[in-house]
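The complex appears here minus one protein chain, its other protein chains still in place.
Right after this comes chain A.
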């Protein structure tokens, strides 16, 4: 069993060796050819390969990496199967270009090529860190800082406006003030309108008569205030929003204009449709690259 395996292994080795020897590894004829038509070569070849004067060859033309200049050209008659068993001399030379400097200098390049003098002459001392790293660091520190700040504020100032004893608030009033403030902080209402929202919600719980009565009383009170302001001379037409009796006036900006045909805009006698609208009507093009560069808000949620 074992020598059967060893025999097969030897067979495989011999096969591989024969395969390798069938190639001409010193490649002199190709080199000769290259030297002949090298006047055209530099223009076509990739110039990444030119290594400068550190690779001192006789010709100044670009040479390939594993060029064995030391081995003399061996005559290859082309008939023998394996012309030479000599392995090529590998010449390793250092790259004249410094790669790390390319990466760290992006900000330095911007500073150097800037038009303002102050940024050109600023000396850069410490090695420049990667841009992403610095951004992440800034995010981490600012998140922690924000957490600490929020904790401090919540426990001292944000919710305790109603706790001021000078106001003499009853328990009900204090309760509504606190809920209103929580609504504002959560972003559900505009600042200052939290308590108004709470009271409006509570008003809706009452019966119809009570509700209507409360609203009527509110209107009367506001008209009274407006008149008083005008009498005292505190009123100006620009302050209309302040003395606004009904909150429905803010919605008037959103009034829908035009004919509203369902899809598209109708103006100047023509109905203008966008590609998306046509596709939505015909029911095509939904699945293939549905975003088309738009709708960037659908990133990470």
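Criterion: contacts are C-beta pairs under 8 Å (C-beta built on N, C-alpha and C of every residue); 3 or more make two chains touch, one makes a residue touch a chain; residues count from 1.
Assume contacts and distances are computed from a predicted model.
Colleague: When one chain of this assembly is omitted, its UniProt record names it as which of these: "18S rRNA biogenesis protein", "ZSWM7 protein", "AP complex subunit sigma" or "Trafficking protein particle complex subunit 6B"?
Modeller: Its record in UniProt gives the absent chain the protein name "18S rRNA biogenesis protein".
Colleague: Which is it among A:22, A:115 or A:168 that touches the chain not included here?
Modeller: In the full complex, the listed residue that touches the missing chain is A:115.
Colleague: In terms of residues, what is the contact footprint of the unshown chain on chain A?
Modeller: Residues of chain A in touch with the missing chain: 47, 50-54, 96-98, 101, 105, 108-109, 112-113, 115-118, 120-121.
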